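A single protein chain has been omitted from the complex, and every remaining protein chain is retained in its original position.
Every chain is named by a letter (A, B and C) in the order it is written, and numbering of its residues begins at 1.
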Amino acid sequence: MIKIAIVGGTGYTGVELLRILALHPEVIIHTVTSRADVGKRVDDMYPNLRGFVDAEFTEPSVESLAECDIVFFATPNGTAMRMAQALLERGLKIIDLAADFRLTDPAVWEHWYGEPHVCPDLLHEAVYGLPEVNRERIRNARLLANPGCYPTAVQLGLLPLVEQRLVHLDTLIADAKSGVSGAGRKAEIPMLMSETGESFKAYGVKGHRHLPEIRQGLEQACGEPIGLTFVPHLVPMIRGIHATLYAQLVTSAALDLQNLYETRYRDEPFVDVLPAGSHPDTRNVRGSNRCQIAVHRPQGGDTVVILSVIDNLVKGAAGQAVQNMNLLFGLEETTGLRAIGVYP
Amino acid sequence: MIKIAIVGGTGYTGVELLRILALHPEVIIHTVTSRADVGKRVDDMYPNLRGFVDAEFTEPSVESLAECDIVFFATPNGTAMRMAQALLERGLKIIDLAADFRLTDPAVWEHWYGEPHVCPDLLHEAVYGLPEVNRERIRNARLLANPGCYPTAVQLGLLPLVEQRLVHLDTLIADAKSGVSGAGRKAEIPMLMSETGESFKAYGVKGHRHLPEIRQGLEQACGEPIGLTFVPHLVPMIRGIHATLYAQLVTSAALDLQNLYETRYRDEPFVDVLPAGSHPDTRNVRGSNRCQIAVHRPQGGDTVVILSVIDNLVKGAAGQAVQNMNLLFGLEETTGLRAIGVYP
Amino acid sequence: MIKIAIVGGTGYTGVELLRILALHPEVIIHTVTSRADVGKRVDDMYPNLRGFVDAEFTEPSVESLAECDIVFFATPNGTAMRMAQALLERGLKIIDLAADFRLTDPAVWEHWYGEPHVCPDLLHEAVYGLPEVNRERIRNARLLANPGCYPTAVQLGLLPLVEQRLVHLDTLIADAKSGVSGAGRKAEIPMLMSETGESFKAYGVKGHRHLPEIRQGLEQACGEPIGLTFVPHLVPMIRGIHATLYAQLVTSAALDLQNLYETRYRDEPFVDVLPAGSHPDTRNVRGSNRCQIAVHRPQGGDTVVILSVIDNLVKGAAGQAVQNMNLLFGLEETTGLRAIGVYP
Partner (left out) sequence: MIKIAIVGGTGYTGVELLRILALHPEVIIHTVTSRADVGKRVDDMYPNLRGFVDAEFTEPSVESLAECDIVFFATPNGTAMRMAQALLERGLKIIDLAADFRLTDPAVWEHWYGEPHVCPDLLHEAVYGLPEVNRERIRNARLLANPGCYPTAVQLGLLPLVEQRLVHLDTLIADAKSGVSGAGRKAEIPMLMSETGESFKAYGVKGHRHLPEIRQGLEQACGEPIGLTFVPHLVPMIRGIHATLYAQLVTSAALDLQNLYETRYRDEPFVDVLPAGSHPDTRNVRGSNRCQIAVHRPQGGDTVVILSVIDNLVKGAAGQAVQNMNLLFGLEETTGLRAIGVYP
């Protein structure tokens, strides 16, 4: 049994990790930390976990974490990078669900996250935990950067086109929509139900931190610079991301794009290319680790439209982290992740 | 492996049965019927089931159903009673998720359901499938009447008080609130999102079909007539029932009601009495088979207030049906039902 | 033209006052205060008001407010009572939308609000601003206590029964449900959309501050002690209150309750008794100052069920305050309040 620790167990990604890991047959939840709630029972805060998680929140410390095999950081940005080196030295594996190790260039990281990176050397060792791209590297990693929610939906949607350079790489557009849980469990007026319910808005049009992450991933996939316009939106629902992706084909010739996608993802347990003409609903992946994708070429024109949906807390966060953990420890990749989307 | 059939697999209780049974380790989904969709793949209609359910909808017939061990009726009222006798004769077990076998008195059934009952003899054989009351009888039954969603939440909330006759039995009040999936998957204007979203209303105040069902259950629990006012409401959410129950204590003496409830449900795998002072959220049981209950006596007065929540599609329908199936076939009662509430 | 000031213009009742008063033909919005936002344009914070409100938030001070004819306090509890005396001395009228002047007994106020009242003398002068009860006293008042949202819905629903003593006064039950805007515009985790969306819960069962307010109003209506169980609930919607009220008739005789209600409210511009058998929807009063009420006596029994709906921010707060202002200044009572419910 793998002994796991969750640092920052009170946010939505933390509690989602608990929900998944509590039923995972190969792990023991050893430590759940939360500075603000030390001594409080986890299931007092999250009554859905009653009977499944028998733990109290503890203070995070390298010493106590060192008793585990792996640490999940479900913390704000800037936390994992301050503890990573010490934990790695003690032989632990790390999966950071925040952004500390997602960008390989420390200068880019500093630009978007507003402070110098604390351990730039580790940026190069860290493996970007998108199994559909980096599966083999993940198996052998010590330090995994779990992808962001938008980057997961957008990259899985665009990769087949970009890898094959079938589209102009300088005018990609990702119009992405997320449920409000993506903003985390923070006391902020703009995320009140009175503010976000029954309304729809874009945000961060000027520049969102997931833009460089997506761009980096796509550039690695094709070896060329990517020009991407990324506009995130807030949907009045709790879970789910829907990315609507636009790209201009480099040729007007007939292309079997449906086949391209089906072939690319044929062996992927968590990417499901829907039949031609489909329109994926976020509800169909709610609570599941699946990405569902549909491929469109409206009126046979030069613009390809890809629709890609995930549950932002599962394939966009905690589920993907467990998928990565399974790879790290040589388990069947789908262990603990065979949930079916909760519809309706 | 138990071969199961679902008659009426296109409604919300049907698809919820599929979601649960597809991952149940002891069953094979043999037959899923829908007259209107014969030949269509189940996962074409419900893409959340892609990769989990490999079946097409078929015509319901006694012959084809007879190949199974058990038939779940997830049909409108009045369907199961027309097929039950023939299926029982062929040795099958039946769980009816509709109301055909819930009331023991054919006259009462006819009054509330608007037609004579087709097989009144079976009404007496049928066992009311509330395991917290009838566990032993369920194990030995052939024909189970799966309780309604409101009756499950209300009875579990009131039973400890009524069984002990601690409250006046003639002025019970059940103010119940349900998500819209309780109305089923029917094309009706009042259930459009534009009608039910961002609004709240009562309905059926004059008299709802779940009233006689609840009354019957409570009368059996105490052996006396019950006077109950039952007012259902529609909540702008999809899943979940919250019953707020009011009863007048027969004594003003101090009573340890918290202990009464904890003792009554101590061994129940799916009833969870929350700590004193709690307010259960429907979200904490979303997608799970659990009932969470809190006990209050405001200002120490004579009025007891019980709060009882379930997921109407799980403990209020498909989950309870699977719990009953487990009992019928001698399986561990929680098999296939160890899901944790999907929060947030 | 009446010069008005709003103290605390950034909460939901404040912005709703602005929405109503900006189109009121007899007022000038002279001053809008917010300590935290001094110098900021009101319509920068609330873009729905662009072109309608040309003001900046200012510091609240007796001096600047003294230039106005009336001050609306849309502030947290405990603010108005600290400024009321000084403003009254300068000849202003005051409508407090918070709770400072709602309870007549300073000891009761202190018990429920946790601090001694600062100006208990004014408690007796203050008029409770429910026009359906106190219209004439309101016309001549200087200081108005605008009723709470729940108390408005509950009292309007129960008054005809209580005034006529047709029901047992010691076992009244008010099961009330509110949209989340009732909690105000405060940065608190429990009011995040991820917490309150798609879920339903009761709260404050132990005791809610609106309980003594309702009890006081009903006791004044009948001159006898009232026993009331009041359970508020949170509905996953933004606006609207639905009160489901239960009372036991003192007689089993036939009573024309429909006529009782229609007669009681015949001349009320903002109370609408629906036809017998109706179930009011909160959506039908959304954005309007109306209370819609339906009267039921299920199965002709002894329990009366009253359904009463309002928009908590309008008839439950800002609209009622404007109705009161109209009375205070001798205007037509409906001036500026003839909005129709926004359906769908």
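By our rule, contacts are C-beta pairs under 8 Å (C-beta built on N, C-alpha and C of every residue); 3 or more make two chains touch, one makes a residue touch a chain.
Computed from a predicted model, the values in this text were never measured in an experiment.
Asks: Out of A:T171, A:N259 or A:T334, which is the one that touches the chain we can't see?
Replies: A:T171
Asks: In the complete assembly, which of A:E16, A:D96, A:E195 or A:E213 touches the absent chain?
Replies: A:E195
Asks: Tell me where the left-out chain touches subunit C, residue by residue.
Replies: Against the missing chain, subunit C presents residues 12, 15, 19, 22-23, 44, 46-52, 181, 185, 197-198, 238-239, 272, 274-275, 278, 280-281, 283-288, 292, 313, 338-344.
Asks: Pick out the residues on subunit A that sit against the missing chain.
Replies: 171, 173, 175, 177, 179, 194-195, 197-203, 205-207, 227, 229, 231, 233, 235-240, 242, 244, 246, 248, 277, 279-283, 286, 294, 296, 298-299, 301, 303, 305, 307, 309, 344
Asks: Go through subunit B and note every residue touching the omitted chain.
Replies: On the side of subunit B, residues 12, 180-181, 183, 185-189, 191-198, 236-238 touch the unshown chain.
The rule we apply is simple: only the chains that are shown with their structure count from here on.
Asks: Distance between subunit B and subunit C based on Cα centroids, please, to the nearest Å.
Replies: 39
Asks: Two or more other chains in contact with one residue: find those residues in subunit A.
Replies: In subunit A, 12, 181, 185, 197-198, 238 touch at least two other chains.
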